[in-house]
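Before I ask anything, let me first share the structure, which is written out below as structure tokens.
Of the protein chains in this complex, one is absent; all others appear in place.
The block that comes next holds chain A.
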Amino acid sequence: MAAAACGGSDSTTSAATPGASAPAASAVKVGLAYDIGGRGDGSFNDAAAAGLDKAVTELKVEKKELEATQGETDAQKEERLRLLASGGYNPVIAVGFAYSAPLGKVAKEFPDTKFAIVDDPVAAPNITNLLFAEEQGSFLVGAAAAIKSKKGNIGFVGGVDVPLIHKFEAGYEAGAKAVKPDIKIQSKYLTQPPDFGGFGDPAKGKTAAQGMYDAGADIVYQAAGGSGGGVFDAAKAAGALAIGVDSDQAALPAYSGVKDVIMTSMIKKVDVAVFDFLQHFVAGTVKEGPAVYDLKAGGVDYSTTGGQLDDIKSQIDEYKQKIISGEITVPSS
């Protein structure tokens, strides 16, 4: 009671411990709003969760997580962000481009709260955009697919036909064509916006990938969130290969049954970005605006779990160096 009087800041924690004027780490309450899929999606929501968990243990922040539901409206997303911001959570992290418009509105209502959004360039004085050069990572797995493909025929399954997923496709295509200019690339988006069901319908992913394998593809890259598991199943049934996305999917328990068909994964280190942002926040050095995590910054990469790329790793790393040095510019659409 006496301590609260001299502390001056938030009252719940004991005010005796913090020594300096900077906000005490223990007082930082992080709010995080997931995209469809949420914790346990084996994909980018899980990566965001991993970054947050790391911050909880290493930076001693408090966390509050809220999940999204399939088919919800923008109003529901706004409400979720508002709930976090008005509940005293600062910073608030929104995972996924679907929060673009809702965050744009809510950020104006809470000018004193710091926001971060993954995968979207929406601008405001208090928003940090955690962006990734997905096309660069996709370029590398595209090159790997082209080298490994015996039939000269590969595929791409995108979850929903939106600009973010176009980046994956564009990089993949560029990478494959850099190796083999005449390679055949099949491509399919599971649903069209505003139907975002394509990120959560494994049955559709499976059917689409089966169609590609039947039509001669031997490697399929998926950027389809929760539908991606269906692509792996189809690869296993067809005796072919697939490429994972976002996390190192061959290492995830959810895909332990199909890990031998996952040739590699395009890793997008959302966890690194989220942790970085929180670290900066705690240190008081947050920069607003876009922070791009590309190959150079180690924000995207490819995985080698399973050892299927061991024989061609030097070739892929060569491309990686060329992208980092700027010798190759990867198109993003």
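The definition used in the following text is that contacts are C-beta pairs under 8 Å (C-beta built on N, C-alpha and C of every residue); 3 or more make two chains touch, one makes a residue touch a chain; residues count from 1.
Throughout what follows, contacts and distances are computed from a predicted model.
Student: Just by its UniProt name, which of "GntR family transcriptional regulator", "ABC transporter permease", "ATP-binding protein" or "NADH-quinone oxidoreductase subunit NuoF" is the chain not shown in this complex?
Tutor: "ABC transporter permease"
Student: Looking at A:E109, A:D214, A:D260 or A:E318, which residue reaches the missing chain?
Tutor: Among A:E109, A:D214, A:D260 or A:E318, only A:D214 touches the chain that is not shown.
Student: One chain isn't shown here. Among A:P102, A:G230, A:G244 or A:G299, which residue touches it?
Tutor: With A:P102, A:G230, A:G244 or A:G299 as choices, the missing chain is touched by A:G230.
Student: Tell me which of A:A254, A:I312 or A:I328 is the one touching the absent chain.
Tutor: Reading the full complex, the residue touching the unseen chain is A:A254.
Student: Where the complex has a chain not shown, which of A:D53, A:E67 or A:E288 is the residue touching it?
Tutor: The one listed residue touching the chain not shown is A:E67.
Student: Which positions on chain A touch the chain that was left off?
Tutor: Its contact residues with the unshown chain are 36-42, 46, 67, 69-71, 161, 188-192, 195, 197, 200-204, 206-208, 210-212, 214-215, 226, 229-230, 233, 252-257.
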